[in-house]
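Some chains omitted; the rest stay in position.
Letters A and B mark the chains as written, and numbering starts fresh at 1 in each.
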Amino acid sequence: MAKSTLALSPNSKKPPQPPQGEQPQPPQQPPQPQGGEQQRTRLQRDRACLLKAVSYFAGDMPAFAKWMEKRFIVLQILDWCLRGAAQVMFVNNPLSGAVIFAGLILQNYWWALNGFVGTLFSTLGAMMFCQSRGAIAAGLYGYNGILVGLLMAVFSAAGDWYWWLLLPNAFWSTMCPLLSSALASINSRWDLPVFTLPFNILVCVHMVSTGHFNHHFPQVLIQPRSELPNITWSEIDLPQLFWSIPVGVGQVYGCDNPWTGIIFIISLFISSPITCVHAVLGSAAGMASGLALSAPFGDIYFGLWGYNCVLACIAIGGMFYALTWQVHLLAICCAFFCAFLGSGIANIMSAFGLPACTWPFCLSALTFLQMTTQCEAIFKLPLSQVTYPEKNLAWYWRHKKQQRRDKEAKEKEEKEEEKEAQQRALEDQVLEKEMLKVDMEQMAEERRSGMSSPDEGVMLEEEESAGECTDVYVAQNI
Amino acid sequence: MAKSTLALSPNSKKPPQPPQGEQPQPPQQPPQPQGGEQQRTRLQRDRACLLKAVSYFAGDMPAFAKWMEKRFIVLQILDWCLRGAAQVMFVNNPLSGAVIFAGLILQNYWWALNGFVGTLFSTLGAMMFCQSRGAIAAGLYGYNGILVGLLMAVFSAAGDWYWWLLLPNAFWSTMCPLLSSALASINSRWDLPVFTLPFNILVCVHMVSTGHFNHHFPQVLIQPRSELPNITWSEIDLPQLFWSIPVGVGQVYGCDNPWTGIIFIISLFISSPITCVHAVLGSAAGMASGLALSAPFGDIYFGLWGYNCVLACIAIGGMFYALTWQVHLLAICCAFFCAFLGSGIANIMSAFGLPACTWPFCLSALTFLQMTTQCEAIFKLPLSQVTYPEKNLAWYWRHKKQQRRDKEAKEKEEKEEEKEAQQRALEDQVLEKEMLKVDMEQMAEERRSGMSSPDEGVMLEEEESAGECTDVYVAQNI
């Protein structure tokens, strides 16, 4: 194992791209007893090797997590922070996290620093508040922190490198795990995740508690629309419209650089191709919704219509539901719902000088997860089984197979029991008939011999006492 | 059964008016063994006939629903849509639904069309999302759809016959069942209905996501009050104040035509007179509240103070609570609460350019249903038993009688058991005393004969077997 983990470089910026569709399969290869088809066997062995190699840096990198357990605590915290950075997109993978930090650095040094401070304090806060070690190690207490840090820097009107900002950043990031824990104890009643609700609440509280007119921590000025936007459909810029898709992915972290968005897409692909596809689809759906509601083109180009849909589409499309084609359609439907809801929330929150944050994503995804249906193809995974779409799918298939097998076994048993019951019934009938015959013969004989039963009640009592005798025997044997 | 259903004309616009107070009784008539009072018997038979006839078009028309089950699916969907239209007022009756659509057509063709499209897509959506067939057939997935369709048309600033509006109408209506299902899985934890919450959420999302300043789907301009309204109490128009009562009922569907309101009142009377009375009382309470808070007369005349109170008063007054005089007072209290809350919500939502929709009704009715009390006369029906006030009342009376009977039976049993236990205790004492006597005599004899007990263990075993003997006696006595 040591060798294989050494082969893995968690900071390598150029991730090898696994062939899509092969990765989700569990790396169990049945033995091949046929000796003749050597060619095929070798191919399969190569494939197995490749799958194993892929499993070292794709998915949630369990081997690396295991190896990390014995390292120095500072290294471990670094691992948790990287996983936390990627968990914004539901990805539990330190390599993706490192790539995401690279994207952030490409966008803006100061923002990246704030993001890192947020992740760090959030993770330390979770340790301080004695939260579950497993959840911390999966980065589940880091993703709200990175968003709090980043977005506080993004929306600050005090300019970059205003060092005082690190103070509220550290305070609110430390509060993240507390709020996550509080919200989780509500949402867990319905087996729902907390998503980025703690981030939404804390960034909104920070922004609205200071506001634009503040000496210490002024925020950028956001105001509601008060006149018809000037939209000329002939002026639409198609290439920029296309670029709005990666920008939308980048805006999940508040970044408007398309290359940063592309780096984020790559980081998703490393861990889970299904997630990556849904992220792109979500961003496209958001862009389409913006056009449908005749939003100002600037907003669409800037990715403001996309980022919520990216997250909503990932969450529904294979992350918390097992991916079937019905669920795929549901995810796209959720992306559109999320886009319209997002526009509404943005308009409402602008009345308080607030951005929409990721409220639209949280509310729409929670709604779509809360739905109940009698349709079997829409299967909500138990929250404890959620990992990443490919593994979820494997779990779902195994679960379904198991259920089918159980059902068949039960049916078989029932059939056999029925058969036995029929046979027994037949035997009983035969026995009864014979006994009746014997009884009747006896009665006939008795009549002939002139003996009449003196009292039926006595007979019954005798039978009963015989029964009691048996009971006594049974009791003594016990 | 075929004959009786043929006698029923679901589209007849002139409903026969059942004598109020008789209808709620279940149509079970005890046999009349007294042969002498022929006159009275004939009267009772006539009354039973009338009740049966009334049950074919009043209440929830179960005979019609059963007959419909075997019809063509399109006809069934039409039935569900009509029931959905009436379910806004908690009425599960296709005849009432048809009358309501007639009222809508009287008000505005375009609105009626939008309402129908909303109901249809909402019902189809429920089938698409595999919701419970029983709930769909009761129209429970249609009433949010009709409101979404109607109110989107009412609040659209693009004018009537703007055909593009049917697109968002169909989209949001299809989302209704999804949202209903999601909210139901929260509210069912407290055995609460979802009321019109899905409609409120979706219409608000649609309106605020586009807003007044939009090229595709502009909304009417709603702004908060910013100066003292000009109110001269001498200018009050009493006839118009009276007309505001049916207008308030009409405003449940967004209609300001008083005749439409009167048609709606008639449609309520067809299904359930109790509902009808509470609707009128609610509208009056709303009007009075408006005067108490010195609202502009225009708003009161326009029915804006009434429609929420109509719904709240119906919901509390016999629909979800069993109707007693305490519940009747509670319903009127809820109507006033709802009116004040409504004014508050309208003022808040006007800051975002939104109307109050039926948020005030939902929040006040949920609050009044969520209350717990030790008062026995305020009995909240289990959600699964809720049908319509008259049937609810019958169920409540049966339930109460059953409870009393159970209690009496239990008390009787307890008394008898006590008596038996006393007797048995007496017998046991006598038996014990005799056995003791026998034992002592035996021991005295043994002493005399010089035999001493060789082993205590044997003694104990003998005692135990004696105990077993007693058990056998007891068992035989039972």
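Keep in mind that, in the parts below, a contact is a pair of C-beta atoms (placed from the backbone, for glycine too) under 8 Å apart; a residue touches a chain by one contact, two chains touch by 3 or more.
On a predicted model such as this, the values are computed, not experimentally measured, just so you know.
Asker: We see 2 chains here; how many are in the full complex?
Answerer: If we count every copy in the full complex rather than just the 2 shown, we get 3.
Following the convention adopted for this analysis, only the chains that are shown with their structure count from here on.
Asker: In whole angstrom, how far does the Cα centroid of chain A sit from the Cα centroid of chain B?
Answerer: Chain A and chain B have C-alpha centres separated by 37 Å.
Asker: Given the complex with chain B, which residues does chain A contribute to the contact?
Answerer: Touch residues, chain A against chain B: 189-190, 225-229, 231, 292-294, 336-337, 340-344, 347-348, 351, 366-368, 370-375, 378.
Asker: What part of chain B is in contact with chain A in the complex they form?
Answerer: Where chain B meets chain A, its residues are 129-132, 171, 175, 178-179, 181-186, 189, 204-211, 213-217, 351-352.
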